[in-house]
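Every protein chain but one is kept in place in this view of the complex.
Lettered A, B and C in written order, each chain numbered from 1.
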Amino acid sequence: MTVARFLPDMKSPTGRALRRFVGNPSAMLGLALMVAFLLVMFIYPAVSAIGPNSIDLLAINKPPSLAHWLGTDGVGRDVFARLLEGGRVSLLVALTSSVASLVIGFAVGAVAGLGGRFADAGAMRAVDVAMTLPPVILLLVLASITGPGIGPTILVISLLSWPVLSRLVRSRLLELGQRDFVVASRGMGAGLGSLIRRHALPNTIDILVVFVTLQVANAILLEAGLSFLGLGVPPPDASWGNMLFAARSTTVLTNYPWQWMFPGLALVVVVLAINFIGDGLRDAFDPRSEGG
Amino acid sequence: MTLYLVRRFAAGILLLLALSMLVFFLLRLAPGDPISSYIDPMASMTEADMERLRQSLGLDQPLPFQYVYWLGEALSGDLGRSLQRNGQPVLDLLSTSIGPSMLLMLTGSTLAIIFGVIIGIVGAVRRDGPVDLTLAALSSLGVSSPAFLTSLVGLYVFSGVLQWAPAGGMQDPGMPFTVSGLLKHLALPALILAFGQTALIARYMRSSLLEVLHQDYIRTARAKGVPGRMVILKHAVRNALLPVVTLIGSTLGLAVGGAIFIESVFNWPGMGLLMVTAVEARDYPLIMGGTLMVGAWVILANIMTDVAYAFIDPRIKVG
Amino acid sequence: MAAASADNSAIETARAAPHSSQTVGSPALSVQSLRVTFGTNQGTLTAVEDIGLNIAPGKTLALVGESGSGKSVTSLAIIRLLAGRGRISEGSIALRGKDGAVKDLAQMAEPELEAIRGNDLGMVFQEPMTSLNPVLTVGEQIAEPIRIHMGLSRRDAMLRAIEMLDRVGIPAPAARARQYLHEFSGGMRQRVTIAIALACDPVLLLADEPTTALDVTVQMQILNLLRKLQAEQGMAMLFVTHNLGVVAEIAHEVAVMYAGQIVEQGSVREVLKTPRHPYTRGLLACVPQLGSASALKNSGSPLFSIPGMVPSLRDMPKGCRFAARCPHAQPKCTVDTPEPVLTDTGNRVRCIRWNEI
Partner (left out) sequence: MRFKHFMTAALMAGIAYGAGMADAVAQDAPTRLVGGFDVGPGGFPNNVNPLLATTGYMALTLAYEPLVIYDEKIEKVIGRLADSFEIAPDGLTYTFKLSPEAKWHDGEAFTSKDVAFTLDLARNNASGSVYVARLATITDVATPDDRTVVLTLSQPNSSLLDTLTKLMMLPEHKLASIPADTLARNEYWITEPVGTGAFRFKQYSPNQFIEYEAFADYRRGKPKIDQLVNRYFKTPAAAVAALKAGEIAVSYVEADDVTNFQSDDAFRVIEGKSQVVNYLGFNFAAKIWDDQRVRAAVMYALDRKTIVEQLYGGKATVANCGYTAERLVPSDLEAYDYNPDKARELLKEAGWDQINGAKPISVLTYYNNDQSNNVVAAMQAMLAQVGINIAPRVADMAGYNAVIYAKPIDPSQFQLVYAGLTNGPNPGNLNIGLNGAQIPPNGSNYTRVDIPAVSEAFNAGLKQTTAEGMDKSYRDVCSAMNKELPWATLWETKRYGVESVKLKNMNWQPAPGGGPYEMHQETWELEGN
């Protein structure tokens, strides 16, 4: 792999991890896709004249053409421009809420896994409450207090997604807690904080990475669901969620597929890219995969 | 073991109490109340009528009093009556809808577990091979397709156009109940519910299996002359299942929420459909009853997962 | 370099060669000019090369050397369980199976290998804590190879497993067979791995540093156990270790490895008493003698150790690989790689100046 040769032969573990990551073809594919996506998302609007919200009632529901690469929607807006603007909004919502739920989920899971029986029982009961709260009600109440918009959407989605991660992290750390090196470092007086930082994090990196990759997609879908309740990103602003949501009418579903298929396709590609990057990161940071 | 179960169930009861209190007061924060859902802008219902209806339903009492009254009734087994028009007892509505929901969810989840685990194994064993990449793409499609979109596409294609499956409902209305009729109606919604969950389980299974294949005892197994396939199925998969069991337990619990879209599109008379109509009508007693039942199910699912976990992994002592 | 703990006098005790029914002479295992390479991002690297060794039935050959000398790679190559992109690029591994037929493991395809592993060939690993499956009972894990290779029913296989547990010295074997791994101590677990490896009465046992992870007393018990089992079952054994005391205790033959090559090979008595290769001599000098601690302390001189570092696989020096660290090295040593030569005492040494020093 020519690229790997240019990188300095860094001796530090992150250096080696970086070189392994670069050497991993699928991870590089994922990275390339993401970078391409972000570039187009930020550069195209500055270049193109067609705004995401500029309507043209004489050109509604037109299939993809030279004028409108991906066709137009029900009010004549350019689907490609909305796809990009929607992409920015959806990715912003998805990434921030994924990271937020990652932090909460990991923290609760780690405390439960390593913090001893009482911390475990306490944390797990909190998780139970969070999981038993029917999402419909939480969505309705939180969103109606905070109203629609990107901020509340991120808050609602993060609050809904962390419990599952905390249970996964806890189950991994329960098993880990038995292992000698953890018992040993406890013996050397390592507090919960350093235990989490030095042992819990590296050993659950694979769960965390898989969670983030799945959570990005889940966040965008939740945002679409919010549109079902009239919340989420309010129209006329674009987001992949409310563009996908337009497909709930059978006519749009069958006669104007370009209006919902492209946001769906974009979402699948982004999720795939993030999955590849995630796998690449997990393999890169996994010391045992030296032979890989 | 039984001590552990007693303790967990006791904690569960307390939890349900806390949950009911939380939901009761949260509901009041949501705009609108049962009466405001009665009004149809077309109808001319005077403000006085609305006020009188609120009194008759006891909605004008102070909140804590209403909660205590509700709790007293609930403990005696009477979850009160739905505030929607024909005021059926909440317990009856819940008991008729919990069955279909469980059936849909358990079938969907079972399919998801079976297909998810298989796809996860194939993905890990043939890592980065063409099969793995296509499975990764398919599972990304699964993960990133919203329930309501897959339901609509599924409904339109399989029942509208191909007419393979009936268009929603649990049985042909009016016809006598037949198991084959039920299965015919159950097939499509269950497969769609499974589609999303399969992708989730497959991804976690693959990652967990890759982790396990590095372990030393896998090399020992091969050193024992155990054939390749058996090494994977008997030794690796069983260890890799541990974290996945937790995931399956949690998604089983959360499936009720996910089923809302599927139940709405397929008119499946389950808890999802009941809760959506209840929330739209701000039907407090039905929402409270539904929340408790869903809550109990999630708690049960979590307890079962932890027990199953301890059962599969001898190292984890229960409790 | 772990200091040998065994009593120096152990080297002298002669061991009666076990009388075994197999015909003396033709070796159970014969490895000829074996080379193992690993593919990496920077091209292929040779881990070990030109490995040649023979083990007669009932005999134990110790493969000794520092970590990274390639001794474990050699044992893993023999059982064809090389990790990742490791490959046997040259040489043959002739194993005389239970049926007497000699087969070259190097050329064998996976299905055939699976019939050999655990049956004609058993292996014990270094780390008892992680080399057994945590979720299966001990009995199941021992019974598994029995059912696969000997076709016994589930019940009979379990009986034999319990019998094996008894033979490896685990008390109350019937009860213990139903227990799980986390209920066993380190020593006990190693006994279980040995029971697994020997369950089908293999012709050859590969032991990859089985005692390294154990404390001294347990180490001794395991060595005695292996010796007892070898006497009973007459299997040949390749014992990989870095501990010369253990070599003295258990081995009949020894091969010293350095930087991927066998530098000296011969009977334990000859090699340990009259080492010919400078590296072997260095190794033995590092072993502190019992009772010599006070003398060393008074003279203020540190324990002896070989200066310098083992060369990296990526840039292996020309000629003798030990030259850089060899006190007797001369320019001619760095010209071409020395071939193993027979010495006066019957050892085979890879050094061109063995008789001048």
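Simple rule for what comes next: a contact is a pair of C-beta atoms (placed from the backbone, for glycine too) under 8 Å apart; a residue touches a chain by one contact, two chains touch by 3 or more.
Here the structure is a predicted model, which means the values were calculated and not measured.
Shown chains touched by the missing chain in the whole complex: A, B.
Here the missing chain is touched by one residue of A:Ile60, A:Leu192 or A:Met261, and it is A:Ile60.
Here the missing chain is touched by one residue of A:Ser48, A:Ser185 or A:Thr254, and it is A:Thr254.
As for the chain not pictured, it touches chain A at residues 53-55, 57-58, 60, 73-77, 144, 147-148, 229-230, 234-236, 246, 248-255. The omitted chain makes contact with chain B at the following residues, 30-34, 36-53, 56, 81, 84-88, 93, 96-97, 107, 110-111, 114, 152, 155-156, 159-161, 163-170, 172-174, 180, 183-184, 186-187, 190-191, 263-267, 269, 273-274, 276-277, 280-282.
What we mean here is this: only the chains that are shown with their structure count from here on.
If touching chains are joined by edges, the resulting network of the protein chains shown connects every chain directly with every other.
Here the two chains linked by the largest count of contacting C-beta pairs are A-B. Taking the mean of all protein C-alpha atoms as the reference point, the chain centroid lying nearest to it belongs to A.
A straight line joining the Cα centres of chain A and chain B is 22 Å long. Residue positions 83, 182 of chain C are each in touch with at least two other chains. In chain A, the residues that touch at least two other chains are 178. Chain B makes touch with chain C in their complex at residues 215-217, 219-228, 235, 238-239, 312-315. Only residues 38, 41, 83-86, 129, 182 of chain C touch chain A when the two sit together in their complex.
Within the complex formed with chain C, the chain A residues making contact are 1, 4, 19, 23, 178, 180, 290-292.
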